[in-house]
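A protein chain is absent from this complex, but the other protein chains hold their places.
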């Protein structure tokens, strides 16, 4: 029994064996197809023609993911830890909605089911599990977390002040009906999105808008600067771990087997 | 008396003692709630229903901040210096409007009061005080100040020239009613905001707009480059201050207590 | 015969001899003129007046490029390799459409021909051949390929989740008619393009939009950070290859012949 558990464990959690790799690939395609069905089902014309097929696909994958979920709990050395881990919760959330849709019936069930169905899109998050390369990016973001927080607080404080000014200057007559709406407009402007659903009409309002745009245009440089500085350091550190033992030069990619300068074999994580 | 002053001083200005930390936290929440009340009060539907409650909240916090302001003056070793410091002025500005609203009455008082009320949002600026991490960012901006000034002058000169060209090419018939409005359009375009409230209609106008966009698209690289270069230097300098005395490696975070490479204790600001 | 082949080969493939340089220049102008004719022919007013001339230009260059294509095959040492190389395929694709337009006749031929004609614009891609400087950029992108892939997957997953949320929150009544359309809106927002053809109307929708914008605004920092970090390394490496043998200083441009610090001659790719 324990032998079979270990075997299934290797297939489901392992990524080195051929069986484990195949399982991961199948899972990725299953996630993509089931999400694709939800997305296409939302198009009115496709729903009327293929609605039943989409329902079949949905239930097929829901059952498949349910079996997979319980297998993961069964195999896991520490089931409780898995259940409350990030991916344990994502796995659970991605199967619950379909079952919930069976229980809740009534007059306004349509909207609710749609809401619940949509949540299954979180299955896509599972894909993240398959990416090892994301680590360098995440570590850089982690190192920069405090500076990014300061940046966001600055942007939000700025948005409140500019939003209030615009509410007073332009007023409800020009679409700035309340301070929250003015703040929404300010963020649309500062982030340089610029829908144009609300635009300043008065000369003073346009002047403040101009200043806000130039501010936003410059402020965008700050997170870029922070992340670039951290990333450059992080990439440099990763590259410098590996030095060629023949010519001594560094800066090889993580998966290089030969020195890019002299062609000698690389020993890997040396020194 | 002096003992009590010192005690209150520790609570209000100090950030290391539990009492000082608690006071800071309470102050942040008080600022957020009072700003929130102003913002929500501006929504017409909420004003008619909860207008009185918002007024109560406003006055409660106005009195609280007034007491805090005078306490700060009373405690401060150099009261005049505090009053004319950046935060002293912000503290004053954030309580004045509510009192001013009492004095000014008349026909067109409504708009004035609204204007005054809005100013109290500057209370939010107080939040900046609680951020030490902002220093690296500010120092980088300070080092880059001259280059940023050159950049802004270039952008503004460019906006004037492109604005004038567009005024002549498109003219009042296509929404470019005056040079100031054309300059407003140019900045909307160069910063890549692009509301679409004014758009070029002639072929020549669209060609100039295209060039302006590509210029703006490239020019955004300059402040990013400036700030990144300064930030990378600044972060590197901060990290390099701290060297592990065991393995000699650097690049630790400012609050690290152990070397991230060999685990040995870090002495802090060494050599 | 072989001597003539070698001679033509020098003209067509060579870039060092005066004849080879002239051939390349003529080719670039020929490509620009033929593409220009297709572009201008699409303007209705120009088509009615100069349509015949554009057709003459088109056929003249089609025949020219056909002769050039067969010459390249004839001259090439390994014709099959050339035919299936990137530029071999581009060369073929850029002449096929004109001939295809002769064969396909019928009721709906107009649209097809237009489609085919437009493909000839790919001729412009030939221009890339003439740029050596692109190498540093491409190598940086190649080194960053995995991180860029992770970034794109993250953006797409995010777009799916935000798109679904907006579909549920705003619904078909406010323009979010299906999940694919909501995803389209999300990408328009996250990339800060912001057409404004679809905009959130509900308070909750505007709040989600605000969060999406701030996310997009920050996320833009990640590819910039990745590419900057790689580019800085790559440029540094290229510059450092060349050291002045007189004063020992580095960081010269790739085509410098003299040291920018002491003026001594540079030996090139030394050490």
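For clarity, chains are labelled A, B and C in written order, and residue numbers in each chain start from 1.
Simple rule for what comes next: contacts are C-beta pairs under 8 Å (C-beta built on N, C-alpha and C of every residue); 3 or more make two chains touch, one makes a residue touch a chain.
Everything numeric in this text was worked out from a predicted model, so none of it was measured.
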| item | value |
| --- | --- |
| Hidden partner chain, touching residue among B:6, B:44, B:80 or B:161 | B:161 |
| Touching the absent chain when the full complex is considered, from C:38, C:75, C:95 or C:179 | C:38 |
| Residue, one of C:69, C:184 or C:207, that touches the chain absent here | C:184 |
| Residue numbers in chain C that touch the chain omitted from display | 35, 38-40, 42-44, 111, 114-115, 118-119, 121-122, 124-125, 127-128, 131, 133-134, 136-137, 140, 148, 152, 155, 180-181, 183-184, 187-188, 190-197, 220, 223-224, 226-228, 230-232, 235-236, 239, 251, 253 |
| Residues belonging to chain B that touch the chain removed from view | 143, 146-147, 149-151, 153-154, 157, 160-161, 164-165, 167-168, 172, 177-180, 183, 189, 192-196, 199, 203, 206-207, 209-210, 213-214, 216-218, 220-222, 224-226, 228-230, 232-233, 237 |
| Hidden partner chain, residues of chain A it touches | 192-196, 224, 228 |
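FYI, only the chains that are shown with their structure count from here on.
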| item | value |
| --- | --- |
| Whole-Å gap between the CA centroids of chain A and chain B | 28 |
| Where chain B and chain C are represented by their mean Cα positions, the distance between them in whole Å | 40 |
| Touching two or more other chains - residue numbers and ranges from chain B | 192-196, 224, 228 |
